[in-house]
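Have a look at the structure below, then the notes.
Just one protein chain is left out here, and the rest sit where they should.
Each chain carries a letter (A, B and C) given by its place in the written order, and its residues are counted from 1.
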Amino acid sequence: MIKKALRRIYKDKLRLLMGRLSEEYNIFSPKLVEGRIIFDRIDDVSEIINEYHTRPVLPVKKLFLPQRETLFEYEIVDNDVIISDKLDLVAREKRCIFGVRACDIASLQILRRFFSRGPGDPYVIGRLSNSMIIGIMCNSVFPSCFCHFTDSGPLPKDGFDLFLVDVDDYFIAIIGSERGNQIASKNEDIFLDANKDDALAIDNKVKEIVSLMKSPPVVDQMVLYDAFVRSFNLDFWEDYAKKCLSCGKCNFNCPTCYCFDIFDEVDLDLRKGRRVRVWDSCHFLSFTRVASGEIFRRNRSSRLKQRVYHKFVYSVNDIGLISCVGCGRCFEVCPASIDLRDIITKVLCG
Amino acid sequence: MGVVRIVELPRIEGHLDVEIEILGEDIRVRAMAREGIRIYDMILRGREYSEVPDIVSRMCGVCSVIHRVTSVMAIESALGITPSDDILALRELATIGGHVQSHLIHLFYFILPDVLGIDSFIRLIDKNPGLIKKVMRIKGLANSIIEALSGRAVHPITTVNAETSFLPSRDKVYRILDELKATKNITLDISKIFLEAEFPDIPKEENFVSLASRDSINLLTGKISTTSGVMEPQAFLERINAIVEEYSTAPHFLFDGKAYMVGSLSRLNNNYPLLNGSARDLAKEFNLTFPSNSIFMNNKAQALEIVYFLERAEEILGRLLEKDELKLQSEKKHGNNFGLAATEAPRGLLIHTYQLENGKIISANIITPTAQNLKNIEKNASEYVRALLNNNFDLGEIRKQIEFLVRSYDPCISCAARFRKSNNLGKKLYK
Amino acid sequence: MHKLKVGIYSLSSCEGCIVQILNLEERLLEVLNHVDLVECRVLGLKHDDEVDVAFVEGFVSSDEEATKIKEIRGRSRILIALGDCAYSGMRFVAKDFGTSTIRADPINMYVNVDYHLRGCPIDSEEFLSLISDLIHGKKFKESSKTVCSECILLENKCLLDKGFLCLGPITRGGCNAICIANNKGCFGCRGLGDDVNISAFIESLKSKGISIPSYLLGLLKGPGYGSSQNS
Partner (left out) sequence: MVSMKNPYIPTKAIITHIRNETPDTKTFRIRILDQNEFSFTPGQFIQLSVFGFGEAPFSIAGSTNEKELEITVRRIGTVTGALFRKNVGDIVGVRGPFGKGWPIGLMLRRNILIIAGGLGLAPLRSLVHYIILNREEFGKVYLLYGARTPADLLYKDEFNTWSRYIDLHLTVDKGDNYWKGRVGLVTILLDDVSVDTEDTIALQCGPPIMMHFVSKKLKSLGFPDENIYLSLERLMKCGMGFCGRCTVSGRYVCIEGPVFCYADIKSFIEAIPEAGVEHA
């Protein structure tokens, strides 16, 4: 049963809370834009949608590692270069991300762990530390959900400030951090005391959601790791490679795929320029092309395996966590419907 | 005196050679389309009807909007679909964007150098950057109208129809409206350059063909107005015939056996009473009278149309914005698999016809404005040469004047060219 | 700095790529600050001499045009094929164009082409980045993305999932999935992407119940049908 502190928020008070928060924070939330639900900045709390049943097209990672981002700008004057760092902008912004689901919260933990290595990536880490996360529990599952298998949902373990569980006409708010705690105590009119049954209600809700989910039978993650290591050279990968279109959609849509490209853009005068980073995909041939023309993952199966092995093996070596959060987005968008759960089952069964 | 050949007439759409042959009293001008073969009528055969709009818009990069819209309307007619008024209004808007863009390219990039005696519009970058920027602003506006309605200025992506109900966002519409209002004076300014220009006066045009209009200058629907009366498009089709000249890759058309003219001038000649607003005021201010028999007036007609169309766009947008919801459902009856649409392209009357069978095209016929003008171009150019000779112009000067005259028709050879000289395709297509 | 001498030429085409360039409006003026446009029939510019960069739109449909493209190549340092006509003979737009009695040869059948700008029409942003690379002496690299992946970056809803044909998964990106953003399936005007998997694509269409146009099967036929030429 949940150990964290709980409060109750009646649903009609949610907008009031967000309204108050918006005085201090820029609010981001799933929002309806031309028929699609996407994560975006909202100007007015009325844009927060009550519709919790569809999730945004791109995962929340785009708010931390944007599809395209200017790292710095420069100006070339005579024989000198004046660099202006864009990091200040990141550091200054206080953000509150509302409506993040458990899988996306788990993905942020993975990104945090990964981008803190070495010197750290100040853009991603900066945004992570400037952002308050208000999560929300799923009321239903998508056919592709399997966060239970990856142990990342439907209830997140950590990585949030507040997490709301939708129960009838109120939310049970789980306090996940000191910052969350402060919000609750500053807004006592909104955060009411929880009932003693509320912890049980969460438990039941989790059980209900899990029972709806089509996830492979849960195994110990080390077992999974070993199974993957053993399967690297098995033939079935070729079968998947035959189906894969190398379109790269799965990378862009995955909450934990972070690979990127960096290049310079410059105006025609060759005076003002900027260094830009954009998402890249390990499914593209160009991903490993070096100057001599060599391409190290020329076979489609080697590229497909790169993505899958990164999730279940390399990531464990690197940051001690598998980096799949069981959201199922990759196969939801896959034109070839290559179902990761299928691959996992194959790997586990030999 | 001999033969003068203008090879690849500069500053027109597509490749056209003009040959002037002077043998004593006998003067002949030949309009020789040289565009390679791009036989759209042929390649459409066997295609799904849904592929047609994407393919035919590629007939011409300047008037891709109207080709797309016309093909959609012809196919709708084959399928028994009648588009709603709102759909037609949206299509008219896109078409207007296309017309203004095309007229601006014609007037400023093609004709203005003739007026100023320079070789290219871009020489003005240093001399008159202000003018260039004004023209570009209005052209940008025209393009943004097309983009808002159909996604891209060249080879538009969608045509408002029942299947892809695509509506521009309100944001975009307001931005366009604002820009329409903000640029009114600029539009007037740049149009006046042509309205006040002195053009040669050769009253030789006679046969004007365009859509007949009722309350505004029709671009997409209606009967066809000719000097022999107003008639249904089908009846018009029966009275025109295509001639295949061995020197040209485009057919030449005759109506009742005679050359005729389509284009801005025909539209205004046939519908002058409907010209309203600032365009009408301008016509008065510059003492322009329609009908006019001089082809050079086609340039002034286009200048007036730019003003007229942009005001019309503002009016349509305003009207649509007032509605809570647009009606995008079309009426569908049983079609008889034959579809025809007659519209006004920037350069004049455009007719697409399609015969379908099981959803596939079994024959297509696309009659473009320029093809209809070619005989007229030849006829009037010959007479102009004679007049110039009588006034003792030398060949160099004659050549320049003929270029100017041909250009004033705003010919578009990309659309018109259809077959190769050496094979019999032309003969087969136009028996 | 020496300004690049640039010529724009057209063979059999709709001249839409040139219009797309003219449509850059003020940004075109900026480009013209940095290059010398010396030749362009549509703009009334004649040169008949050597140029640094020749942009050629249109395909070859006659011996005359074959001679013309060779003549242009002979006096240009860098030659760029503009649009699907020049790149493939318009095969990616009209699908079976050129395979029947109609001659529609891509220009690289006659001359060496240094770079291609794909699409019908060309994408103006891509044109600008090519120009910028030329001015700065960089090698132009075309997009290695697929249209499908560009589409998801825009967070569009997938048209295949709605049951419409869309060639995004096998088409080379660079257009920012403009068609899908306008609610219409990609029809592949930019040609095939790197290492595309057409047979798998056909299978996936089947499983979605989308009818398979015959030209897709045609795409499976020969090698060299639109594979990357920019390398």
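Please note the rule applied: contacts are C-beta pairs under 8 Å (C-beta built on N, C-alpha and C of every residue); 3 or more make two chains touch, one makes a residue touch a chain.
For clarity, every value in this text was computed on a predicted model and none was experimentally measured.
Here the chain not displayed is in touch, across the complete complex, with A, C. Note that of A:Ile2, A:Leu16, A:Ile125 or A:Ala199, the residue touching the chain absent from this view is A:Ile125. Counting the whole complex, the residues of chain C in touch with the unshown chain are 136-139. In the full complex, the hidden chain is touched by chain A at residues 71-72, 74, 76, 79-81, 83, 85, 87, 90-91, 114-115, 117-123, 125-126, 129, 229, 232-233, 258-264, 266, 270, 273, 275, 277, 280, 282, 287-292, 294, 296, 302, 306, 309-310, 313-315, 317-318.
As a convention for this text, only the chains that are shown with their structure count from here on.
When every chain is reduced to the mean of its C-alpha atoms, the one closest to the centre of the whole protein set is C. One inter-chain figure worth recording: chain A and chain C are separated by 36 Å, centre to centre, where each centre is the mean of the chain's CA atoms.
Between chain A and chain B, the centres computed from C-alpha atoms are 53 Å apart. Counting partner chains per residue, chain A shows two or more touched chains at no residue at all.
On chain B, the positions that touch chain C within their shared complex are 8, 10-15, 35-39, 42-43, 48, 51, 54-55, 58-62, 64, 105, 109-110, 113, 119-122, 125, 129, 132-133, 136-137, 139-140, 143, 150-155, 157-158, 164, 166, 414, 420. By the touch criterion given at the top, residues 30-31, 33-34, 131-132, 135-136, 144-146, 148-149, 152-153, 155-158, 160, 168-170, 193-197, 199-201, 203-204, 207 of chain C touch chain A in their complex. The part of chain A that touches chain C in the complex is made up of residues 33, 35-36, 38, 56-58, 67, 242-249, 251-253, 266-270, 279, 281, 284-287, 300, 333, 335-337.
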